[in-house]
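Here the complex is missing one protein chain, while the rest keep their positions.
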Amino acid sequence: MKNLTTLKELDLEEITHLLDRAEAFKQGEKKSYANCVFANLFFEPSTRTQNSFIMAQKKLGIQDINLNPEASSIKKGETLYDTVKTFEAIGVSGVVIRASEVRYYEELVGKLNIPVLNGGDGAGDHPTQSLLDLMTIREEFGRLEGLKVLILGDIRFSRVAKTNIEVMRRLGMEVFICAPEPLKDPAYDYIDCNEAFAKVDVAMLLRVQHERHEHRMNMTQEEYLTSYGLNKTRYAEMQEHAIIMHPAPFNRGWEIDGDLVESPKSRIFKQMENGVYVRMAVIERALDHA
Amino acid sequence: MKNLTTLKELDLEEITHLLDRAEAFKQGEKKSYANCVFANLFFEPSTRTQNSFIMAQKKLGIQDINLNPEASSIKKGETLYDTVKTFEAIGVSGVVIRASEVRYYEELVGKLNIPVLNGGDGAGDHPTQSLLDLMTIREEFGRLEGLKVLILGDIRFSRVAKTNIEVMRRLGMEVFICAPEPLKDPAYDYIDCNEAFAKVDVAMLLRVQHERHEHRMNMTQEEYLTSYGLNKTRYAEMQEHAIIMHPAPFNRGWEIDGDLVESPKSRIFKQMENGVYVRMAVIERALDHA
Partner (left out) sequence: MKNLTTLKELDLEEITHLLDRAEAFKQGEKKSYANCVFANLFFEPSTRTQNSFIMAQKKLGIQDINLNPEASSIKKGETLYDTVKTFEAIGVSGVVIRASEVRYYEELVGKLNIPVLNGGDGAGDHPTQSLLDLMTIREEFGRLEGLKVLILGDIRFSRVAKTNIEVMRRLGMEVFICAPEPLKDPAYDYIDCNEAFAKVDVAMLLRVQHERHEHRMNMTQEEYLTSYGLNKTRYAEMQEHAIIMHPAPFNRGWEIDGDLVESPKSRIFKQMENGVYVRMAVIERALDHA
């Protein structure tokens, strides 16, 4: 039984193997787990991650149960631990969890006989998002090592940024980071956004997470886009082979000009497509090492 | 790939073909679409339409994903377009959508590689409801042309009424319309409700959509029922062969006396039954013309 809580626990060989398996599923490899049921427990809103896990489950012949926290015993005060133990007791083969507490999985790991797959823990990690980002980049360039990546925007509140910075550096990628002052995480060094776009292979934008900010930044949408987003001027400065990525959902007009979402350099919807295959690989890893 | 957004786009031959296919499914014809997943995106409450589409999908061997808007990225400000593109990206074969904006589908059609089936657009259209109404009438009388239909009640806010009036007149049916003053749509002529019941083959009642009215009408429930609903006196005036229909949900005691919901003339639950077969036909059309 193999959990997936944070990519930090996976060595480079394991990560490469997961990407290879995702690619194999994308090329049409079939696999079926009969009589398996997964429970998807999303305590924070999700469209992409939850439904992408559901699609991955269906493609693997796994049935899905989706908890609506508002209609569950969570409303009666039941803890996350007791909720997950309940799903284990009724016989599910694995759980996918998104919760707002960073490292929520620490109270679960070691106490369950079924794998936990992390669909996002607050401002902590989002391992399957990073894997699908890596898959999309590798698919584009045929390699990861040596590539230059710009990650810009809401670094402070973004679990996607944190997970990606760590794993990309470990994979030998050169990561440049740019953020407005109130959205900086002091753990990182930052560069000037104006210099960044022209020199990178990948520009990875992040969503302004309005719902996590206590107060809105002191910037208009237009100012944010010009200073910390991707507008048409910056798009034109990018190298011919360079690509744009975004974990989505995106705020059209904030971190990205709406017209650029489906521009030739954009791989945003390709990322979503790849997310299904990456999650198939993660589920396979969880079940085959039972 | 064939969308179904409004019946106005279907000629009479296509409509007849859909009704024939629905009838064939009702008679037991089987069809199975393996490895297909549909996403049902209902942004307004629904019991009948959503669950009837789900049943149709299951009967066709299609798996269903049901978005809970309250737990989705819609809560983070994601647009309808970006939400639907997400489901396309993760590989669903089609989407069923209900949304409050009239003609919401205009921003989708032509930009997707999967069919959009309209489950209701605000006060705009409700094509599958009309199709199941037509199926139920044709099943009863063996034909549509020449039949007299009364549609009465909340014409102004009813997408069902608008869709039915247009298609029924096109099919050569005689449509009489009756509504209280504040619920009239100036596009139509109206008759006196008191004269109407005795002369029609079909009396189609509409729900008083309390939730769409800014202020309640200046009528008690009793007054509404007597003036614009179906009470026992009017029921007795109807012709022997005449039937009652209602798209449901109904307000017992407002537009229909509660005792008449399951009366001999009522086809209300038959309509719901037929809805599943009509939706199978609509899905078949969407997928077979891919």
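Chains: A and B, in written order; residue numbering restarts at 1 for each.
Please note the rule applied: contacts are C-beta pairs under 8 Å (C-beta built on N, C-alpha and C of every residue); 3 or more make two chains touch, one makes a residue touch a chain.
Keep in mind it's a predicted model, so treat the numbers as computed, not measured.
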| item | value |
| --- | --- |
| Candidate in contact with the missing chain, chosen from B:24, B:80 or B:248 | B:248 |
| Given A:28, A:77 or A:110, the one touching the chain that is not displayed | A:77 |
| Hidden partner interface residues of subunit A, rising order | 35, 37, 39, 63, 65, 67-68, 70-79, 82-83, 85-92 |
| Positions on subunit B where the hidden chain makes contact | 42, 45-48, 50-52, 54-55, 58-59, 68-70, 207, 209-211, 248-252, 261, 269-270, 272-273, 275-276 |
